[in-house]
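Step one of this worksheet: look at the structure below.
With one protein chain held back, the other chains of the complex are shown just where they sit.
Up next is chain A:
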Amino acid sequence: MTTQGRDLSRRRLLFGGAALGAGALLAGCTSNEQAPTAAQTKAAATGGNNEPGKKVTIGFSAPAADHGWIAAITNNAKAQAGAYPDVELKSVEAGADAAAQRAALSTLLSQKPDVIVLLPHDGKELNAFGLEAMKAGIPVVNLDRAFPDAKAYRLQIKGDNYGMGVAAATFIAEQLKAKGVSNPVIGEIAGIDSLELTQERSKGFADTLAQYGLKVANRRAAEFTADSGQQAATGLFQALPRIDAVWNHDDDQGIGVLAAVNQANRKEFLMVGGAGSKKAMEDIKADNTVLKATVTYSPSMASSAISLARLIGQGKGMSDLVELQVPKEIVLASETITKENASDYLKLGF
């Protein structure tokens, strides 16, 4: 009994020691020292609107999604706020869904910030919050996901989802025309299908292709993640033995799409990305993959939203415009990045 007990304790000691060692080794492995991507901020120049003015407290909320683009949004907002001496940023985590964000925002509202900048999980679901805040006299800046009710926001700044589809379709159609491909086979790999932004992107793509007399042969929806992109692309390649062009909505899921391209050994087509990640721009510049262009949907809009929120809080207008107040809606243009201009845009990649 005792010998057995000793045996057991020795075995436990060995196992325990091994577990501790493995644990220590693993803990060392979580360090993630990457060269940080420079945030996309506008340096505060002297003079005009950039002169420090009244102190403005900006409340900020964006979803805690595990996605490069959303991460860039939050980083940009924080960095831009830090660039102004007269801005204080109160950031609340928005949690996993619209309900969690609503709860977080109500605590933010009780702190009475001067302006609220928010990227809602879903514009429709948080419309009521926008109305409530505006009624309480706090201007709301809606970032990217529109509220249906015009009274729910003071300023809306968003990317052009429909325009992304237009830009991608235009590039693809022109390239195919230049190559003289007749009856081209065009594939599309969309993002999360239930989001309005995905539907707008696909509509812009389909509408513009139709103007050229083209159509999408097969459309697969992924989930904005690399592994889902890989699966969607693999399905697409099985359905279409020959492809001439593919538009992939998102560069983050594009990592998986490009992996699928290598695994299936399919190089016969050209691919256009979306959003404009740093890696996509580097790939386009190097010109050694099927990725030939990407259409932007830049997270720099978060930096601009903070700058505009500051102006709203101080009651100033945009200095280049005649109006004394900030406009109500700003839609960013979607730009096409190709091998020729990739170097210029590289600093805007996230």
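Heads up, the rule we're going with is that a residue touches a chain if its C-beta (ideal position, glycine included) is under 8 Å from a C-beta of that chain, and two chains touch if they have at least 3 such contacts; residues count from 1.
Note that in this section contacts and distances are computed from a predicted model.
The subunit not displayed here is recorded in UniProt as "ABC transporter permease", chosen from "Glycine--tRNA ligase beta subunit", "Aldehyde dehydrogenase", "N-methylhydantoinase B" or "ABC transporter permease".
Residue-wise, the contact with the chain that is not shown comes from A:236, picked out of A:209, A:236, A:271 or A:293. Contact with the chain not shown here comes from a single listed residue; of A:214, A:255, A:271 or A:293, that residue is A:255. Remark: the omitted chain is touched by one listed residue; of A:127, A:228 or A:298 this is A:228. Contacts to the hidden chain, counted on chain A, fall at residues 19, 22-23, 25-26, 28-34, 64-68, 70-71, 193, 217-221, 223-231, 234-236, 238-239, 241, 252, 255-256, 258-260, 262-263, 279.
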